[in-house]
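Taking it in order: structure first as structure tokens, then the write-up.
One protein chain omitted, others in place.
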Amino acid sequence: MNTNIESVRRPKYINPYFGGVLLGLLLLLTMYITGRGLGASGAVKSAVVTTFDKVAPVHTESSTFYSKFISDSHSPMFNWLVFESLGIFIGGLISGAIFGRLKKIRVEHSPKISSKTRLWAAGIGGILFGIGSQFGRGCSSGAALSGTASFSFGGFLVMMLLFGTGYIVAYFFRKLWI
Amino acid sequence: MHIHELNPKRTIVTLVIFTAIIVIGLVTLKSPRLVFNQPLNETIEMAVWDEGSVFPYELTDVINGNIDTVLLVDLRNTFEFAQGNIPGSENISSVELLSEDNIERLEDHKTKGMCVVVYDNDQLHANGPWMVLRQLGFDNVKILLGGYNYYKQWADNLDDSYSNDAYFKGTPQFDYNEMASSANVDEDDASATKTPITVQRKKKTNVAEGGC
Amino acid sequence: MNKNYIYLTVLMLVLAAGLFVLPERDNSKQTNPEDLMWSIVQPTRFISTDVVAKMIIERDPTLELIDVRSEDEYSEFSLEKAINIPLDSLTSENYQNYLGIKGLKAIFYSNDDIKADQAWVIAKRLGFDNIYVMKGGLNCWMKTIIEPTQPNETASSEEFELYSFRKGASIYFTGANMENDSEGTKAVINVQRKKKTSVVEGGC
Partner (left out) sequence: MGPLIPQGIITGGWDFVIALLLGIAFGFILEASGFSSSRNITGAFYGYNFVVLRVFLTAVLVAMIGLLYFDYFGWIDMDLLYILPTYLTPMIIGAIIMGFGFLIGGFCPGTSYTGIAIGKLDAMVFTGGLFIGIFVFSEAFPLFSDFYYSDNMGNVTITEVLGLSAEVFTMIMVVVGLAAFWVTWLIEKRVRKNINPYKFE
């Protein structure tokens, strides 16, 4: 076995089961402290609301969807999930630094597609995920992970359907990934 | 060879720590000394239907010493108890009611099929302790209507209190609407009508017959 | 495959199976009997009719009057802005939403104080705080607030003061009720119910 090739192929990731147990314990701790699970997409929602509250305040106030998140007392950015997402970023930074993955800006893609295709796909995927996460009342961490762990029916539903859809449509997008 | 096929030492360690936390939780879990054995709906039914109450006149036999299956318990403090009590009663103040000794004694009485009648100065003060005992599962505990104050009034002729129902609670004594809507209260003072109340009176029995 | 994975698998199964062998522990969320008894022994749960009258007159926003009599009795007569929670439906979730609202003093009353006190004991067992009992109930309310008796001439000045307060309250309540009667409408009760979700809502 050639260890040199091996180390290129196998970056320093922690054992997935170890990561899983740690994540489960973290989820428990979060529930113990806050009474709710972890989340991620809520921060982007806050960012959207903040941006358009700054750009077009009247519009934001009249919009039925935005107005749910606007209050006079504090900015929507001053929000639990925003701080948590900031933490996710910092945590990623720390981990990347420790395991030596913190490098220059780059695009990761399958050899079969160009960087441009990958970026287009990422953008479209992001838009779809953004829309879907609003209907689903949360993304894969907020709804699927935390929801299922707290025995919410909706969370379980989202988890099954999210991954189920993934497997059904995987064939059509295989070029992007294999 | 992939990363997850390596020795999951740290996974094992973390999961063992997690298990240890659970085991510690199990070990340190203290089971409560007292638990409510009466389901809530039964408690409510008991409250709604006034179960488990004892009428003052039912006590005559107990006081005269004709029945020894009934134990009277005075829930007031020792000072008040010393000032006067129903003959044959025992003093356990509400504060000490749930102490280990007293619970043991109550359990003893329950197994012997004894009936325990608790009272305080009035029904209201005995109500809480009585309900707690009932909810703990002591269904042989009853409450004395009217309390000690009523008893004191009628101590000499307790039997006659059968025809008096001043100890009844829970029924309206006035016609509220009529009273509250009278604008000229002053003139109405004298004619404060006491509407006759028809209370379903229990057949005249004594406590023990009611079955504990 | 590493042998440790087999240990991990077994450990997970054991942990999950352990959930089944836990002995039943039903009442963990209710107030335990000792604490219940402790709060029963204290007389702080009783509030006199005078205090209640004063709170109503001053429109105290923290007051939440709860009538534990039956619906019929409630519809016939009730105190201003009282909510009806019949004693026998105290355990239904629909009514429990009225209890335990932050910042509100829930005061139970009935014809007398016994039924209200029983409701109090049950609610306390269920773990609700900030609940009280109006001492004497409606009977006492009628005797003290609506038709107060004049103290003897030898009585202390405090008693006379109390009497004059009660007289005023009497006029307040009987007068107010006159208006209500003529309009034929009951005062609309709008108490903010507790929402079902306990934590802030919001996206993922």
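Letters A, B and C name the chains as they come in the text, with residue numbers starting at 1 for each one.
We take it that a contact is a pair of C-beta atoms (placed from the backbone, for glycine too) under 8 Å apart; a residue touches a chain by one contact, two chains touch by 3 or more.
All of these numbers come straight from a predicted model, not from anything done at the bench.
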Requested in this report: Using the contact definition given at the top, list the shown chains touched by the missing chain.
Outcome: A, B, C
Query raised in the report: Which parts of chain B are in contact with the chain that was left out?
Result: 2, 4, 15, 18, 22, 25-26, 29
Report summary line: chain A positions in touch with the non-displayed chain are 8-11, 13-14, 16-17, 19-38, 40-41, 43-45, 47-49, 52, 63-66, 78, 80-81, 83-96, 98-99, 101-111, 115, 118-119, 121-170, 173-174, 176-178
Report summary line: Contact residues on chain C toward the hidden chain run 1, 9, 12-13, 15-20, 22, 25, 28-29, 196-201, 204
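Keep in mind that, in the parts below, only the chains that are shown with their structure count from here on.
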Query raised in the report: Nearest chain to the global Cα centroid?
Result: C
Query raised in the report: For chain A and chain B, what's the span in angstrom between their mean Cα positions?
Result: 57
Report summary line: So, in whole Å, the Cα centroid of chain A is separated from that of chain C by 45
Report task. Indicate the whole-number Å distance between the mean C-alpha point of chain B and the mean C-alpha point of chain C. Result -> 20
Query raised in the report: In chain A, which residues are in touch with two or more of the other chains?
Result: 17
Query - Touching two or more other chains - residues of chain B - result: 6, 8, 11, 15
Requested in this report: Within their complex, state which residues of chain A touch chain B.
Outcome: 1, 6, 10, 13-18, 21-22, 25
**Report entry** In the complex, chain B residues that touch chain A
**Finding:** 1-4, 6, 8, 10-11, 14-15, 18
**Report entry** Residues of chain C touching chain B in the complex
**Finding:** 1-2, 4-5, 7-8, 11-12, 15, 18, 27, 30, 32-34, 36-37, 40-41, 73, 76-77, 87-88, 90-91, 110-115, 117-119, 121-122, 125-126, 135, 138-139, 142, 146-147, 170-171, 173-175, 177-178, 181
